[in-house]
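Have a look at this one before I ask anything.
Note that this complex is displayed minus one protein chain, with the remaining chains in position.
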């Protein structure tokens, strides 16, 4: 944490509108960026201090950190929106928020958009998986909702948005059913007027190129089944690549090692951030200046 | 994270009542323990998996992680209680909760006790500092509320408690005003009927011994101004020693290094927990068993 | 509001355990009671002051008052649990809580039970309708989930309960599919071990008697399609009868008339409760006594 955070972060952060424009610029550009996977105010602020401009609140990570539960749609919309708001007030990342299935049907999706827009999201992902799962693991098929139902959700999402600069992303897991199925979904999603498409489960660069060829919209990819270089995604026309959730996994490893060391009476000095870095991270100086400025002497 | 968590953690955790009895047993014992400093469901679960039985939600750490703000009483009681509840539902640590000044006057302290008891706290600390600060930094004196006011808060706290097994701790920062002042406060606190006393700002073993000699109640110490061995505290009669907040500081260091590595395109494999460990931490197996047990096949 | 509320309501309310026992006694008795439909702390307190011991937080009313939206599963579990908690802390009604479909699949139902038990519910209703609706209004059929799925939800609910005195009620809308269908569901619900059954859509006393004959469990009825005397339900063996939501409808009428009068500059004295009654309702005396008792003089 040696890098100096922008000194005016608290007193003059980017407005939510400016953050949405920044994300829109990425989508309109020619690069392929990977957002920082963040999950609470401090992780978001560290990511911003490290140079990230775009953040991602993934559904899995939200469930892990809020409920200590796996990614099986146990978290409520209220919990997600509260956590997104905590993040957007503490850092000026442009936040992409994974809203799973929109927390129900198309009307729940409207409410999802409303609450996440209010919480300061810059982009909201709505996906076509049938959540929470209806059947025990092992049963094949039935994981996707019908295209008809999904198109209704996306149209509802767009109708519920009040700031047209917030990005609505239609996300599909249909590649598991073949390229033709995915192409049909991508085209139908685009026809609703959404701003971007996300395709998960990519297993080859050919699939990426097929998806890019199918739509004129910016493409997000994630949950890759093969390892491809980010550069290849840029060349292929992908704008946003989800690269996993190393930050939380690193924090967990450090926490574990620290608890074990403390338990064993071993030193922890090498494991921890310096007090000054922590103080800087929570903007102690800015708060002290406000105390000097606004409290009686 | 190689240690096996107790396999029945979710399906049969300790009840809140049992956790309170466990903490009471520590206070009635002859050891001096240090609670694990935790701040969210996963940190609490890791601490429990590492062998800790007692956890601490410190006011500073709560403010850092919820608001990304320093420890200056900006957090609301609602935010603190919600976070404590998230922790107590995800692990079976016996949680000590730092409730600062009780979030206002004696009646706010009653509400503080009510909300934290409901959230599953096993012990609640109420301190005699005047929060939030009235004056700009640098002005000396005036940091403590009157003994009269503090005694009222502690009596109110005890009246508001509905489960008598929950521990109410009177915490004093009065050592800064000398041993005589601290002794007077400790005696007055004990006379209210609180279950334990915490003294901060210890600068010598003599002070510890003076405090122990002043009261028959279990003693907590923290915010030490000198380095003393935990063993010395046990010998002196201290039951709970706060040893700082290395876990969050370690997580922040790991997050920073990971964001920098990702930003620079460097590998992160050495920094992160194994996927299996993360899956175990969020109890993926238990949830899958529930899916097999309760969802249609 | 002329009736004197119990003077010790705040300082010594019934514990949640005692409230659950009180509801269990009703279910084990020979009367048929109707709970008070309540929706916030003050309505609950008024109902208790008027002599009600059992309260009902209906799904429709929760949606109306929290979201100003119709009863179409837009409310989150977090919002419902928070509202139930606000009610249980302010009055000592034994609360029956309508939890719709358990907010998702069987695992969401587990979380529903966990959160509502923590909020102080005495009984939780889980119903077999497919919510939120999948299709536009007008399409017939498909409103019920399969019996298999519903049985899984009820078994999951029972597994998630930690206080066995909390009542889990299996609720079915299957009478719309005929008596035979309803009988099959009631028997299957009973076999899971739930504590009571609720049947909605009753259109004759014969149907009531058929349901009572089908199960040895206490029966709840509601959403009646015919008008029957409460006495007839008692004789038939029903223990709990939902009689609609007049209280909120009365409050809305009074609010409307008051806003219109204020808008027109007309007097409102005849419409409003006396200030003393309002002061008594918010327990001004008890709080003043606490101020005298616990604040410095």
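Going by the order they are written in, the chains are A, B and C; count residues from 1 in each one.
Keep this in mind: contacts are C-beta pairs under 8 Å (C-beta built on N, C-alpha and C of every residue); 3 or more make two chains touch, one makes a residue touch a chain.
Treat the numbers as computed from the prediction; the structure is a model and nothing was measured.
Peer 1: Tell me which of A:67, A:80 or A:106 is the one touching the absent chain.
Peer 2: A:106
Peer 1: Can you say which of C:25, C:180 or C:272 touches the chain missing from this structure?
Peer 2: Final answer for the missing-chain contact: C:272.
Peer 1: One chain is left out of this view; which of B:108, B:192, B:243 or B:284 touches it in the full complex?
Peer 2: B:108
Peer 1: Could you tell which one of A:23, A:156, A:238 or A:278 touches the chain left off the display?
Peer 2: From the options A:23, A:156, A:238 or A:278, the contact with the absent chain belongs to A:156.
Peer 1: Which subunit C residues touch the hidden chain?
Peer 2: Residues of subunit C in touch with the missing chain: 1, 3, 34, 36, 40-43, 45-47, 49-52, 63-70, 72, 86, 90-91, 133-139, 230, 243, 246-260, 262-263, 265, 268, 271-273, 275, 277-279, 281-284, 287-288, 291-292, 295-297.
Peer 1: Please give every residue of subunit A in contact with the chain that is not shown.
Peer 2: 11, 15, 85, 89, 105-107, 110, 114, 118, 146, 148-149, 152-153, 155-156, 159, 162, 287, 290-291, 293-296
Peer 1: If you put the missing chain back, which residues of subunit B would it touch?
Peer 2: So the residues of subunit B touching the missing chain come out as 72-74, 76-79, 103-105, 107-108, 111, 132-134, 149.
Basically, only the chains that are shown with their structure count from here on.
Peer 1: What is the shape of the graph in which nodes denote protein chains and edges denote touching chain pairs (line, ring, star, complete, other)?
Peer 2: It is complete, because no pair of chains fails to touch.
Peer 1: Approximately how many whole Å separate the CA-defined centres of subunit A and subunit C?
Peer 2: 37
Peer 1: Go ahead and note the Å separation of the Cα centroids belonging to subunit A and subunit B.
Peer 2: 31
Peer 1: Give me the residues of subunit B that touch two or more other chains.
Peer 2: Subunit B, residues with two or more chain partners: 287, 291, 295-296.
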